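Only one protein chain is missing from this complex, and each of the others stays in its spot.
On to chain A.
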Amino acid sequence: PARELTQNPLHKTWEPYDNGLPAGHSAQRGVCMTNCPTLIVMVGLPARGKTYISKKLTRYLNWIGVPTKEFNVGQYRRALVKKYKSFEFFLPDNEEGLKIRKQCALAALNDVRQYLSEENGHVAVFDATNTTRERRETIYKFGEENGYKTFFVESVCVDPEVIAANIVQVKLGSPDYVDCSNDEATEDFMKRIECYKNSYETLDETFDKDLSYIKIMDVGRSYLVNRVMDHIQSRIVYYLMNIHVTPRSIYLCRHGESELNLKGRIGGDPGLSVRGKEFAKSLAQFINEQNIKDLKVWTSQMKRTIQTAEALGVPYEQWKVLNEIDAGVCEEMTYEEIQENYPLEFALRDQDKYRYRYPKGESYEDLVQRLEPVIMELERQENVLVICHQAVMRCLLAYFLDKPAEQLPYLKCPLHTVLKLTPVAYG
């Protein structure tokens, strides 16, 4: 006899139960569908963007619901060797240095193992130069022993301008160079890079033909992708191929105040109030003053965001996936009415606002899934203004500011406020 199904009161999913208890065997289609954890191994000379990629990728994976953590070996080294003196620490014949560096790598791998095997992590990003076959061999074996899939991400770049820019962006401010002048720091760092060059063995078409990896060349001009094994690796490759480092700004705001906002009602498809229209005009003025090159404007398909965009006098695109969270049976109610008519739902929402799904509606978790293509396209684009809604804006903001699921539904996104986001350093 088939098992009975019961609907989880919080996220409204149907689950089988045995003897009154959830059997919990059916997988929720979250996002990550690998069976084994994945170990991502960065590869490349210093100042090639490894940490930039590690952090960005980690942020993206966590946002889409894949528990990910980065492990930067440099930080382990700084913990062990309290004061950085000079590039000489990295000389290939500095035995003391080599010993310490190997120790740090192993300590980091140990933490990786703990994260993936004991702390329910799904993906670990091992951020170090990993420029020799020997080192990569060690890591690969470690992965095999523990049942992890290993995926290498190599960044190759020979453009001196790019490297110099990277150094200025993120190295001069490093704790290693806290007591140095910019010139001294740059000079030392360039010598540090030299230390790695002789022993650098790039991922090789023949030697490494059985490994899974992506090689990123010249900050994304071209890519070499080898043996993508599963869904998550495929998503990682897609993400890496869509990000860029061209300076730009992303503007996020909500529609102007709506008629239903005035009445304290949620959802619906109302038009702007008088003040909302005023905001739209102010927004037009603001955008004008910002003097932005080639600004793209995106709205949802709800009247209030479109009315707001209309005031700008520029072309805009309507995305259905930017529509506000669907409050299902609670659409167009006030919070008082919800509390009165659906007291249990009202209480549940406060219990776990991220996962709570309105009856016949959506949850923040659902929102994140439907907004993922927006994030992907935002990564591809340059200057963009997104005119959206409260819950939607919270999700997008959480992605950019690396806020976890617990905080996401409480991020402050008031009406008539524009958030201007500019990428800088690692954030």
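We take it that a residue touches a chain if its C-beta (ideal position, glycine included) is under 8 Å from a C-beta of that chain, and two chains touch if they have at least 3 such contacts; residues count from 1.
Criterion: contacts and distances are computed from a predicted model.
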Exercise for the section: Mind telling me which option in "AP complex mu/sigma subunit domain-containing protein", "F263 bisphosphatase", "Isocitrate dehydrogenase [NAD] subunit, mitochondrial" or "Protein prenyltransferase alpha subunit repeat-containing protein 1" is what UniProt lists for the chain we can't see? Expected result: "F263 bisphosphatase"
Completion exercise
Among listed residues A:Ser234, A:Gln339 or A:Thr417, the absent chain is touched only by A:Ser234
Handout entry: Candidates A:Leu10, A:Val245, A:Ala284 or A:Leu421 - the one touching the absent chain
Key = A:Ala284
Exercise for the section: Using the definition of touch stated at the top, determine which of A:Gly313, A:Pro343, A:Pro404 or A:Gly427 touches the missing chain. Expected result: A:Gly313
Practice task
Based on the whole complex, identify which of A:Leu106, A:Val225 or A:Leu421 touches the chain you can't see.
Solution key: A:Val225
Fill in the blank from the handout: Where chain A meets the chain that is not shown, the residues are 2-3, 5, 7, 12-14, 16, 25-29, 33, 221-228, 231, 234, 237-238, 241-242, 269, 271-272, 277, 280-281, 284-285, 288, 301-303, 306-307, 309-321, 331, 360, 366, 369-370, 373, 377, 380
